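One chain of protein is taken out of this complex; the other chains stay put.
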Amino acid sequence: MDYTLKEMMTIMAAREIRDGDIVFCGTGISMVAAMAAKQINAPDSIIFFETGAIDSKLEEIPMAVADSRVMFGAASNSGLLEAFATMQNPNTGDRIIGILGSAQVDKYGNLNSTCIGDYFQPKIRFSGSGGACDVASFVSRCLIFMQHEKRKFPVKLDYLTSPGYLDGPGARERAGLKPGGPTAVITNLGVMYFDDVTKEMYLASYYPGVTPQDILDNMEFAVDISRAIEAEPPSDRELKILRERVDPHKLIL
Amino acid sequence: MDYTLKEMMTIMAAREIRDGDIVFCGTGISMVAAMAAKQINAPDSIIFFETGAIDSKLEEIPMAVADSRVMFGAASNSGLLEAFATMQNPNTGDRIIGILGSAQVDKYGNLNSTCIGDYFQPKIRFSGSGGACDVASFVSRCLIFMQHEKRKFPVKLDYLTSPGYLDGPGARERAGLKPGGPTAVITNLGVMYFDDVTKEMYLASYYPGVTPQDILDNMEFAVDISRAIEAEPPSDRELKILRERVDPHKLIL
Amino acid sequence: MNVSQGKVMTLEQAIATYVTDGCHISIGGFTVNRNPMAAVYEIMRQRKKNLHCYAHSNGTGVDELIGGGCISRLEIAYGGNGKAAPTCIRFKSAIQRGEILFEDYSNYHMSLRFHAGAMGVPFINTLSGLGTDILEKWGFSRELRAMDPKLPDKKIEIIDNPFGNWGGATKVVLVPAINPDVTIIHVQKADKHGTCRIEGLNFADIDQAKASKHVIVTCEEIVDSEELREKPEYNQIPFIHVSAVVHVPYGAYPSACFNCYDYDPIYLKQLSTFAKDDKLYKEYLETFVYGVKDHPGLLTLVGKEQLKMISADKRTGYATGLDRR
Partner (left out) sequence: MNVSQGKVMTLEQAIATYVTDGCHISIGGFTVNRNPMAAVYEIMRQRKKNLHCYAHSNGTGVDELIGGGCISRLEIAYGGNGKAAPTCIRFKSAIQRGEILFEDYSNYHMSLRFHAGAMGVPFINTLSGLGTDILEKWGFSRELRAMDPKLPDKKIEIIDNPFGNWGGATKVVLVPAINPDVTIIHVQKADKHGTCRIEGLNFADIDQAKASKHVIVTCEEIVDSEELREKPEYNQIPFIHVSAVVHVPYGAYPSACFNCYDYDPIYLKQLSTFAKDDKLYKEYLETFVYGVKDHPGLLTLVGKEQLKMISADKRTGYATGLDRR
């Protein structure tokens, strides 16, 4: 079956989600990925929003994390304070996997969603952290959605909004953060993981039709490509569920 | 009309409550005093419990601040965290008047509700602070109910559970507490206020049939009696409301 | 029953009384939901200036206040609106053009700062943001902070954990309390004394309200106190915190109000087109904000058809099947 890049990215993210995971979702593709995981490979995962909704039914795709669609049929509706406490909490925090997007990511998985240029007089201003910095600070695993473009994978971020591995091994702990950190960067070309020892990004898989060199050409910094394999494209079953059950009105995909 | 000492004490306390006051109540006579004030002289006062009930209807007298009777018909039922925040809050805290009981009170209005004797091996152990220390720390005015007995008005407390004026003028501020502090000590013999300058307890009024000397005889420390007047006994109206509407079943009085 | 007589007033009166030029303000809601939009537009119509605004992710409301030129200083976690405008457009341009002073936080930072304000403590602590520029870059300088008694001396402080590594933390970030002069929230139900019942997510409305000196509640419905008092545990804000109660049906429009109506995708999409062009946005303001007398005036302009389209389904609380492309 043919598939779009967005569908590929969604399925690659969904596959990272496991039964029992509590999935912190943003809007857009991250929400679709979480919904897809629940329908396809992790029925016992729990979708959860920073606005305070837990295990929402999501009969329709929400367009924002405060959309009334996240409130309907949830196990509990509370507020921001409770939602972030759930992430910082020693017992529930470890079960959470965050899904984030960003304007820039560096080789240690640090994210910038604040601005391009000087912070005080930016060339481009983005929305800012929202809950991203909090999630990245607290939870043990994070998936990051990115468009693979050179300027989005810079050597140095214009602004460090959300902590990845900061400046390398042990840096999170030295800064006072919980261990954990980013797990995977999922782009329109491939998927990158982080090395257990160096905490640097490396290419784990590239999509059919993409070469590792294509990927390197689209980043400011180089990554190890020696471990890369070609990614398994979405199966017919995965695509069918995605199209028919998750986003039938093509609101996001 | 004849009246009991308990009725006298209740009315003396009720008269200290003003319209607009948010009254923090404990159990027993303090609750009856708050209920009486609302029926008699301060209809626009608000009764409030550390358990989180605000403006409870109190169709029946509760026997504990967690009694289901405080939950019925309240404006809001929350929990301890919200209740104490209301007292520490800069906007609502100043409107609160606390009513406390205690095993001992010293001349600066500090209270002991923890133990007699050594803290670690006490001769008598009491219930401990509960919310008393919190209320005494936060709110701008406090009424204290006491039985007038020598051992209950000691020169030095066995344990300082709830802060009054600590060791005198400026001590609360030096300790880091909010200004405010105890307003009146209401006993079975009379009512004591605190001097604006020295922060020491002085006799403000004695009940009909009691002399200032009777009161001094029942305290370890001496207080200024030069400003004392005879207290106005409960009026017929006050007594009628107290008996017919506040505690018709004589659960407390 | 209580001292809260006389809190019910018109929106015009409530804004004129409690929102003064230069005051510190926060509004309730989140991105496209339960923003007190009627109040926001009234603030704009009354041409309030130099507001110091505290926002977590208060979306549309904050963006319009910026667009209307009402805000001069902004503490914010997220200037976005979901799909309608991933980055709020007037927010973005105001910052890029250097028109407002701004300072960035995370959503949890801002929630905790309101929580600290509501609790009456000077700060609260978290592990969020250690190692990031959110802690490093201060939008308000030390000099400005030292001069202005309404600003804390520092944006944040990091201290070592005085309890060793208790709780698994070696150090913590302290964020200072916020106590706004006024907070405006929009709720489904309130009584005339100001006790509120919020349906659906409460976002940070409760702490925002309790942290504030004055609270203006706009509501879909003013209900009898007795009705709310049948289930006191579902009334999140007791009347003691509230200064003004205003009955404003569709008071969150064009943002959503759970169980009442959805956000209006047509209005929001149009707005995001207008907002991208100064001239168009000016025309939009002249027509939709300054050009109407009050919120009912805006609703008339929008038309019954469009309001009917977003009316909430009883079962779901939103407009099921609404065309949101």
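Order as written gives the chain letters A, B and C; numbering starts at 1 within each chain.
Please note the rule applied: a residue touches a chain if its C-beta (ideal position, glycine included) is under 8 Å from a C-beta of that chain, and two chains touch if they have at least 3 such contacts.
Worth saying up front: this structure is predicted, and the values here are computed from it rather than measured.
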| item | value |
| --- | --- |
| Per the touch definition above, residue among C:177, C:190, C:215 or C:268 touching the missing chain | C:177 |
| Hidden-chain contact residue, picked from the options B:50, B:106, B:200 or B:247 | B:50 |
| Candidates A:27, A:77 or A:205 - the one touching the absent chain | A:77 |
| Residue of B:12, B:40 or B:71 in touch with the missing chain, whole complex considered | B:71 |
| Missing-chain contacts mapped onto chain A | 19-20, 22, 43-44, 46, 53-55, 57, 71, 73-78, 85-93, 95, 138 |
| Residues belonging to chain C that touch the chain removed from view | 116-117, 119-127, 152-154, 157, 159, 161-169, 172, 174, 176-177, 179, 198-202, 233-234 |
| Touch residues of chain B, complete complex, unshown partner | 27-28, 50-53, 59-60, 63-72, 77-81, 84, 88, 90, 114-115, 119-134, 137-138, 159-163, 166, 171-172, 175-178, 249, 251 |
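By our rule, only the chains that are shown with their structure count from here on.
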| item | value |
| --- | --- |
| Both-way neighbours, i.e. chains that touch chain C and touch chain A | none |
| Label of the chain whose CA centroid is most distant from the centroid of chain C | B |
| Chain centre separation (chain A, chain C; CA means) in Å | 27 |
| Chain centre separation in whole Å, for chain B relative to chain A (CA means) | 56 |
| Approximate Å spacing (C-alpha centroids) for the pair chain B, chain C | 40 |
| Residue numbers of chain A (touch at least two other chains) | none |
| Sequence positions of chain C contacting 2 or more other chains | none |
